[in-house]
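Moving on to chain A:
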Amino acid sequence: MQRWLLRGAALAIPALLLTLATAGQPATMPEIKIGTVLPLTGAFGASGNYFKQGYTMAIDDVNKAGGLAVGGQKYQVSLTVLDDGSDGTRSRSLVEKLVTDQHVNFLLGGYDTSLVEAQEVVPDQYKIPYVEGGGAASEIFKRGYKYVFGTLATVYDMGKITMDFIAYEISQGKLPKPVSLAVVWENTDHGKDYINAVLDQAKAHPDLFKVVLNQSFQLNGSDFSPLLQQVKASNATVFLSDAHLPDFITMHRQYLQAGMHHELVSYGARGPDQKGRQALGPGADYLIAALWWTPALKDPASQLFTDRYTKEYHAVPDWFQALSYDTARVLLQAIRNAGTLQGPAVRDALARGVFRNALVPGGVIRFGPNGQIAGSPYVMVQNMPGNTVRIVWPRKLPETRDAILPMPRMQ
Partner candidate 1 sequence: MTAALALEHVTKRFGGLLAVSDVSIEVAPGQITGLIGPNGAGKTTLFRVISGGLRPSAGRVFFEGREITGWSPHAVCRLGVCATHQIVRPFPDLTVLENVLVAAAFGSGGRLAPRSPRAEAEEVLEFTGLASRGDAPAAALTLAQRKRLEIARALATRPSVLLLDEALAGLTPTESQQAVALIRRIRDRGVTIVMIEHVMRAVMDLSDRVLVLNYGRLIADGPPRAVTSDPQVIEAYLGRALEEA
Partner candidate 2 sequence: MLTAPNLISVGIAALLTAGLYAVMSYGLAIIYGVMKVINLSHAGFLMLGAFMTLVYFQRWHLDPLLGALLNLPVFFAAGWVLYAVLVRRVMTSLPIASLLLLFALWLVLQNVALAIWGSEDQSIITAYTYKALPVLGFRIPLTRLLVFGVALATLGVLHFVLGHTYVGKALRATVQDPQAGVLVGIDTERISAVAFGLGTAFAAFAGSLLTLLFSFTPDFGGPFQLKSFTIIVLGGLENFAGVTVGAAILSFVESYAVLFMKASLQNVIAYALLVVALIVMPGGVAQLWTRSRS
Partner candidate 3 sequence: MAPLLEVEKIAAAYGEVRALWDVSFSVQTGEIVTLLGANGAGKTTTMRVISGLLRPLGGEVRLGGRPIHRLPAPRIVASGIVQIPEGRRLWPRMSVLENLELGAYLPESRARRAQTLDWVFSLFPRLAERRAQLAGTLSGGEQQMLAIGRGLMSRPRLLMLDEPSLGLAPILVREVFEIVRKINAEGVTVLLVEQNVRQALELATRGYVLETGRITRSGTAAELLQDPEIKRAYLGM
């Protein structure tokens, strides 16, 4: 019979190891634990790491300032980051683990809509406020969760604003009326929101827009040339594509290699990304993008952030870092406002709060009743030669300039 004992021991040992390993170290000063599960590896690995940078910067800020004052008590803020490898199952179970095992007080969101969707069931179960800046699909906020807040304006709005911009340019005579559009979109929630906005706008303004191609493609595709052949054959004037970074790079490279040209090309939020510009070189020039944030914004908060980030990481920040920085700051501010670490109180503080001095265009973050950021703070930018960008929309911003349209052909 002894060997069954042996087997039992074999079962117990890993469990024991686990217990030993996860026994926390006692903190010397009161601590607020914030946890996040990010895709540090896998398909969204790059963006996940940007988010980690933004979160870390915001938390370092308060710690350097002597901690976060909550209800008259100063707290050290710690950040626990786990990697889900871009996998939904793991993402969700790790978030729960943060709550039940690491006993975090608050949660910051993951990156990419699909992973946020997997994570978002947890916060309400444990009444732990969760703020995310990495998922923008409207689907996330349709489920009625009370503890989930998002700082990214919807992708639907991104599509809509892009169309507004195009309409304006038509009115300026820079694009023909009606303009023909070829639209391709990645087969994700993100892409669906985008195409829905484009189609809605086209339906609302048949005099302005004519969608001549509407195709979806698979995320992380390796070869888009057959798709681009169709885009070419559609003879559209404007080419719109909603893609994640790797797909954007691959697709636009193939686009340029095929010698294609449209009067206006936009890849949704892609274009001014540093990685994209490095990967495409002059090929990325004159692309139009709709962004949640850009270092080209001249408001003091954005400028300060850009400087600090550049100093720390020796690179120019993109919206990923800015939005994650904002996201963490909103959460910290809400805790401060609530004056307590109680989940429900902080949740209410988030729901009611008006967070000024944010980096997003307009500088104010407020959440709508569904938890998503109210309003649609977007800017449209155009890449300029020499790795600079120009803000081209909305017209009301002081730094806005005219877009160069039709886009010049690449030499």
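Here, a contact is a pair of C-beta atoms (placed from the backbone, for glycine too) under 8 Å apart; a residue touches a chain by one contact, two chains touch by 3 or more; residues count from 1.
On the choice of candidates, all candidates are chains of the complex that A comes from, given by their letters.
Every value quoted in this text rests on a predicted model; they were computed, and no experiment measured them.
**Student:** Which one of these touches chain A in the complex: 1, 2 or 3?
**Tutor:** Every other option belongs but stays apart; chain A touches 2.
**Student:** If we count contacts the way the header does, which residues on chain A are in touch with candidate 2 in the complex?
**Tutor:** Residue list for chain A touching candidate 2: 40-43, 45-46, 48-49, 184, 187, 215-218, 220-227, 229-230, 232-234, 245-246, 249-250, 253-254, 256-259, 275, 278-283, 410.
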